[in-house]
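Got a structure for you, questions after.
Apart from one protein chain that is not included, each protein chain of the complex appears where it belongs.
Moving on, here comes chain A:
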Amino acid sequence: MRRGPCCWLETTMTDSKYFTTTKKGEIFELKAELNSDKKEKKKEAVKKVIASMTVGKDVSALFPDVVNCMQTDNLELKKLVYLYLMNYAKSQPDMAIMAVNTFVKDCEDPNPLIRALAVRTMGCIRVDKITEYLCEPLRKCLKDEDPYVRKTAAVCVAKLHDINAQLVEDQGFLDTLKDLISDSNPMVVANAVAALSEIAESHPSSNLLDLNPQSINKLLTALNECTEWGQIFILDCLANYMPKDDREAQSICERVTPRLSHANSAVVLSAVKVLMKFMEMLSKDLDYYGTLLKKLAPPLVTLLSAEPELQYVALRNINLIVQKRPEILKHEMKVFFVKYNDPIYVKLEKLDIMIRLASQANIAQVLAELKEYATEVDVDFVRKAVRAIGRCAIKVEQSAERCVSTLLDLIQTKVNYVVQEAIVVIKDIFRKYPNKYESVIATLCENLDSLDEPEARAAMIWIVGEYAERIDNADELLESFLEGFHDESTQVQLQLLTAIVKLFLKKPTETQELVQQVLSLATQDSDNPDLRDRGYIYWRLLSTDPVAAKEVVLAEKPLISEETDLIEPTLLDELICYIGTLASVYHKPPSAFVEGSRGVTHKSLLPRTGSNESVESPDTAPSGGPAADQPSVIPTQGDLLGDLLNLDLGPPVSGPPMATAPVQMGAVDLLGGGLDILMGGTGGSFTPAPNTAAPTNVGAPLGTGLGDLFDLTGGVGTLSGSYVAPKTVWLPAMKAKGLEISGTFSRQVGSISMDLVLTNKALQVMSDFAIQFNRNSFGLAPAAPLQVHAPLAPNQSVEISLPLNTVGSVMKMDPLNNLQVAVKNNIDVFYFSTLYPLHILFVEDGKMERQMFLATWKDIPNENETQFQIKDCSLNADAVSSKLQGSNIFTVAKRNVEGQDMLYQSLKLTNGIWVLAELRIQPSNPNLTLSLKCRAPEVSQYIYQAYETILKN
């Protein structure tokens, strides 16, 4: 609230006139004006130049002309020129150096303003050469009688240090700077501290601010003397100090506390940081500790009456503070109540803190507020408010019932996003208080159809699965979700899989079909490794030991923790040391996000050390932080066991995962057994190849019962099949520690196999073979484990036919027929890639009806047609036809047009793609012309290769 005269602006004599000359030739014009003899004209010209600068125009071309105006006794003109120089000195250092003599001269000017301007501008010129001119004037200015010059010089030391650190040290400027901390003028003190802390920060090793009780005392004295901005620097600097005992900590706190009443919120927050940090060292029994706690609350609350931007930063920090020391603000709940015209970013932060402060004492008020917020306009805010109600229920047990009924009220509003949020949080409430509020399930089920967000769908499915025995039509409900299984998000798919397995274990008789359906959907038709893995684990569990499955899947779940999204204690302690900084706004340590943050060291809170105890005393030694008694927030993630036990998504589990140890051990065994079966009993632990996320793909055909899942028939028919290329070496022994692999692909009566020869060229016995394919264009995958019955002795070879199927996961490869394979033995895992001929994918029912062929041929656009030449093939039409038929390329029709034979052929790939071909054979010409039409023209080239291979062999 500043009162000032308001009528200044009616004048026409404003600077806006300087913007008017924006035509071309402007620079030229300005140049002329700058070189005018008239002082007034010069000044106006410089003003125009500056006006252009303010809107981002590049007027650096005028540099020499502006610099020429510098030699003047008109202070205003001189200042304007300096303004210009400061802007361009950094980007045009070479030109700026032209003015250096004037700078040096101006450093001697009787007017302190000019001395200061000169030294300041010189510091901005980032050229090594400038330093030799700068040192002497700077030394004088640091000792200048005028504080305005001294404070400017102090900053200049930091600038110079940035250009040439060694020079600054050699010249003793750092010591002068340290002396300035005790200057009589507060602004000099402030700038000296700022400069020192900048230098210290960029050179952490410099020991510049080696804080000891003497220097701390100096800083604390300066704290009272210097400007608000300097106070911030001093406080931030103090925060890095480690007091030697609790007495020293207390005495620093006492001297910092008055800063809490400062009008500048940045000063307040920096003071809070120092206090929060040093409090760690004080014993809670101390009277002073309690006093300090009380003193911290009012300034934090006051920050919330400031401008919204300040409030936001304050709230982010308060969020940390209430997690660390909830007692400070426990009585101040109401200041966090949301006003409807708060900016959204303030509203969301306030809500978060309300939940953190919620307790039995204030829960009624909090709930009333949250309910109010849930009817507001802003969707994000409403959602968070609904979620907050759920968090209250989980945090304050006494309020759970009230929260649930509030949520039910909200569900009745039928506002779509409110309903969805409510369901998500009710799921969490169920997990916290099992068997208590299930009466509401009916109401929830009514809203099943309106759920369109994955999180809400997943939550609802979880509820249905978890309480399947109480929901009569649970199977119908879950089945309805299954229809669009592949359109669901992974979250929902996983949840659906788990829910149906739970349902099956609870009501096995009616739901067998459903569970088979979901297992095959998850394992065969999905390319999501998590989903497949979970599917296989369930499948194996169910097929090997249903009792164990029940124990694992329906195991009692650990209750979810009291409070969600708490910051991890060690991170919290680190962040407390960064109160007031960007780190505190992002809730991440600076090392995680500040670009080029040099010398960022991890900060941690101080251990409590009593002054009367010796430091070596064992009970004070490694108390580190309060981490030990905090609940661990989340168990290990990503490992298989954690995954298995964590099958239900949801908030982090409280308590260490060992709580469920017996079940876990069971899981290990089951899993081990499962893997054994999977690996065909070759024993040993199979390490999945790193580039394939899923274990070996055992694709059971759809519809087989659970029992014969692993009943693998390696049925090898010996009827005439497709053309089989001779074996080639795929993996030379040199690359695989003595294991040589050669092989080929074949197709016989509908089954594809990979025919391998494994040769042991090493000196040791090889065993424990296993194989895996990476995802590939046609989903090729081993249909059985690699069966090597006896260990492979040195120099021994074994021939193996590995049956393949095409139900693995699909990923387009380049080239299309590239297959990446991992083979493991007792020595290592080896990788190779090979190309398979496409004709192994030509299926037996690839003959198209003539009518159909004609229609399809017309239907496929012409740009999908590709023509190839098959050279030097002297076969006649019939021979060609029969040879191709052996490899499942079928002749649909044959015509003779003008003496040449036209064969119309069709073939179908395993993935259902049809390829239509027209083959022209001229009796006199050994070259055949092949035209291919296909809806997926990228396969054509490979089809052509197959034609060539088949016809020429």
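Note that in this section a residue touches a chain if its C-beta (ideal position, glycine included) is under 8 Å from a C-beta of that chain, and two chains touch if they have at least 3 such contacts; residues count from 1.
Note that contacts and distances are computed from a predicted model.
The unshown chain of the complex is recorded in UniProt as "Adaptor related protein complex 3 subunit mu 1", chosen from "Adaptor related protein complex 3 subunit mu 1", "Mitotic spindle assembly checkpoint protein MAD2A", "DNA-directed RNA polymerase subunit" or "Aspartate aminotransferase".
Only one of the listed residues, A:F63, A:Y241, A:F278 or A:Y312, touches the absent chain: A:Y312. Touch with the chain omitted from the figure is made, among A:G580, A:G738 or A:G846, by A:G580.
Of the options A:Q171, A:Q250 or A:S270, the residue whose C-beta touches the omitted chain is A:S270.
The chain not shown here touches chain A at positions 1-11, 13-16, 18-19, 39-40, 47, 50-51, 53-56, 74-77, 79-80, 83, 86-87, 90-91, 111-113, 120, 123-124, 126, 146-148, 151-152, 155, 158-159, 162-163, 184-187, 191, 194-195, 198, 201-202, 225, 227-229, 232, 236, 258, 261-266, 268-270, 298-299, 301-302, 305, 307-310, 312-314, 334-335, 337, 339-341, 343-345, 365, 368-369, 372, 375-377, 413, 415, 580-583, 585-586, 590, 593-598, 600.
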